[in-house]
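Omission of a single protein chain aside, the complex is shown with its protein chains in their original locations.
Letters A and B mark the chains in the order given here, with residues in each chain numbered from 1 onward.
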Amino acid sequence: MINYIPILNILILILFSFIIIIVKNNKKVKFISLASNIFVFFLSIILARKVLTQNIITLSLGDPNNLLGIEFLISKPEAVIGLIFTFVMVMILWYSNFYLEKEVSENRISFFYLLINILLASLLGVIYTNDLFNSYVFIEISTLSACGIIILKDKKENIKATIKYLIMSTIGSGLVLMAIAYIYSITGHLNISNIHEIIITNYQFHRNAVLIILGLFTVGLGIKSAVFPLHSWLPDAHSSAPTPASAVLSALVIKVYVFMLIKILFRMFSYEIVNSFIIMDIILLLGSMGMIFGSIMAIMQKELKRMVAYSSVAQMGYIVFGIGLGTISGTAIAIYHIIGHAVTKSSLFLISGLLIDKTGSKKIEDLKGIGKEMPFTLGLFTLGAFSMVGIPILPGFISKWYLSLTCIEVGRVPLILIILASSLLNVLYYFPIVINGYFGNDNLEGKIYKAKKIPFINLLPIILLVISMVVIGGMSYNLIGLFNI
Amino acid sequence: MDILLTNYFETGAIILFGVGFATLMLHRNLIKKIIGMNIMDTAIFLFFIAKGYIKGKEAPIITDSFKGVSNYINPVPSALMLTGIVVAVTTTAFALALTIKLHKHYNTVDLDIILRMRGDQND
Partner (left out) sequence: MNFEIFLPVIVPIVMGLVVGIVKPSYENRNKVVIITTILNFFLVLYVVFFKDNSFYHMVKINEFLDLYLHPDSIGKIFAVLVSSLWILTTFYSIDYMGKSKNLNKFFMFFLITEGVTLGIAFSGNLITLYLFYELLTLSTFPLVIEKGSAKALNAGKKYLIYSFFGATMVLFGIILLYSQTQNLSFVPGGVVGSLVFGNKNLYLMVYILLFLGFGVKAALVPFHSWLPSAMVAPTPVSALLHAVAVVKSGIFALGRMTYYVLGWRVIEFTEGNKYTLILVLLTILMGSFLAIHQENLKRRLAYSTISQLGYIMLALVIFENSSYIGGMLHMLFHATVKITLFFCVGAIMHYEKKTELHEIAGIGKKMPKTMISFSVASICLIGIPPTNGFVSKWFLAIGGLDQGNYLIPIILLLSAFFTAAYLIPIISTAFFKGDPSKKIEISEPNNFMLIPIMILAAINLILGIFPNAIINTIQIAAKKLF
């Protein structure tokens, strides 16, 4: 029975999304959506427990030989990522239950929950699946539903951001589909494990084709996961979307595609194959550039949510950097950063939403003195910022530390400078918010202590996210040990 | 050159893909961009289906009686592309709907002009 949890998760979410359409009452919609997500979260816990003892679960649908049917393969990274993602999603839904009305009109609220359910289902699908074409379909579903949650806020900039996102990701998925066509024409399989068996012996005969395939996958999935310099859609989309949607997009959606890239590079091909092509160096270069330029652009932003969105570009740089190192440990850190950043960035976005809502301004400069009015909320933001900057024990530090060690391991010491420079740049855009929020006479003048207090129960999802962030930092050693692809 | 001619399906598909990609990237008009997107998708469908086509074999639809596996073309790509077409149609529909919305708000479908306008000014 436990073996069927992956497909059960997806089916439950999609099934409930259909129920959500029928139900008219917004309160019931919220309840149904939250309940289904919590249920899926518990199923993911069971699944993760099973996978941790049993190593790997495969589930063949349609065809036991995996020649025609679809296979789900859940090893430890998939199980942990699925678990964290469902957890983050539950927290975001909890938050949006009291927040969403502030940004989205009454009659569209049920659409949000409908789309969120479909989105999570497709994200889990991409994570779990071991079949290329199936992953393509899930990727498309997730893109469309992600576009949907951006456009829920019926403003001009949202439509603009959505069309930009849609066009960019259509290019991306076109490239991915082309790559799938190539790989199918070489190997005659769509199952990643089957392809691996064939390609590992034959790749020497198809070096050009393999290079094209690698390039197509990297660029295609790179566009979707906003790898620098293909990120131009991200700041618009993530900053204009309603805050819970921004959190979902930044914390979960872009991560899934990069995880897919990891699966393709290292599970479908192998370290040996990909390292023999120039593509890994290019990925490493893109990652390094993302880390630096993402941060620099974040420094120049004047709006809070745009800044946090650009910070996502920089953080994707870390993940891509880890992949680009082309070693097992590098990939493990990339996956660790995926989950670490998922909890951190979702909490940062949710807090930004509260700050913007209470001050009534999107601008960073209007947040001066907010620490006096909302001390606890800004405190949570500070903790998230600490993780980004790299204070020991928090996940951001762990990623940087292990990335640096891996750099030394592969003999590329100068790259550490990039990691450290990027973390210094993080200081430059996160700390001014905290400093101007808490300190300075000019900033605090006229502010009343706890004037804009938020009820504790509304802060609870963010608190849980921040706690889980600290826990993920604390458990880093065990977690990274699990992530062997 | 010979290779290109013998594999004329693939050649055609790649050319089409190029045309679609260029249209999508270079045109400023949103409708044309969407057309480019469709051309690109069609190119991939063609490429994929060409991979499953075996010369002289029938379509994998059993009309009277089963003629044995070797008498049909590979049905998998066709089946996959059916899904692909569905996805492409959905995306196109969504993009067109967005275009209508954009046209309502901005009175133009020129993406460059739209991107130059700050969206939140007139709100």
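As a convention for this text, a residue touches a chain if its C-beta (ideal position, glycine included) is under 8 Å from a C-beta of that chain, and two chains touch if they have at least 3 such contacts.
Note that the structure is a prediction, hence the values are computed from the model and not measured.
**Q** I'd like the shown chains that the missing chain touches, ordered by label.
**A** Taking every chain of the complex into account, the missing one touches A.
**Q** If the hidden chain were put back, which of A:Ile200, A:Ile393 or A:Ile448 would touch it?
**A** In the complete complex, the chain left out is touched by residue A:Ile393.
**Q** Have a look at A:Phe349, A:Tyr438 or A:Phe483 and name the one touching the chain we're not showing.
**A** A:Tyr438
**Q** Consider the whole complex, including the chain that is not shown, and state which of A:Leu15, A:Ile46, A:Met300 or A:Ile408 touches that chain.
**A** Answer from the full complex: A:Ile408 touches the omitted chain.
**Q** On chain A, what residues meet the omitted chain?
**A** Interface residues of chain A facing the absent chain: 389-393, 398, 400-401, 404-405, 408-409, 413, 416-417, 420, 423-424, 427-428, 431-432, 435-436, 438-444, 473-477.
Methods note: only the chains that are shown with their structure count from here on.
**Q** Taking the mean of the CA coordinates per chain, how far is chain A from chain B in Å?
**A** Averaging C-alpha atoms per chain gives centres 28 Å apart.
**Q** If you look only at chain B, which of its residues touch chain A in the complex?
**A** Listed in rising order, the residues of chain B that touch chain A are 17, 20-21, 24-25, 30, 33, 37, 40-41, 44, 47-48, 51, 76-77, 80, 83-84, 87, 90-91, 94-95, 98-99, 101-102, 105-106, 111, 114-115, 118-120, 122-123.
**Q** For a test of understanding, state which residues of chain A touch chain B in their complex under the given definition.
**A** Chain A residues touching chain B: 68, 133, 136-137, 140, 143-144, 147, 151, 155-160, 162-164, 166-167, 170-171, 173-174, 177-178, 181, 184-185, 190, 240.
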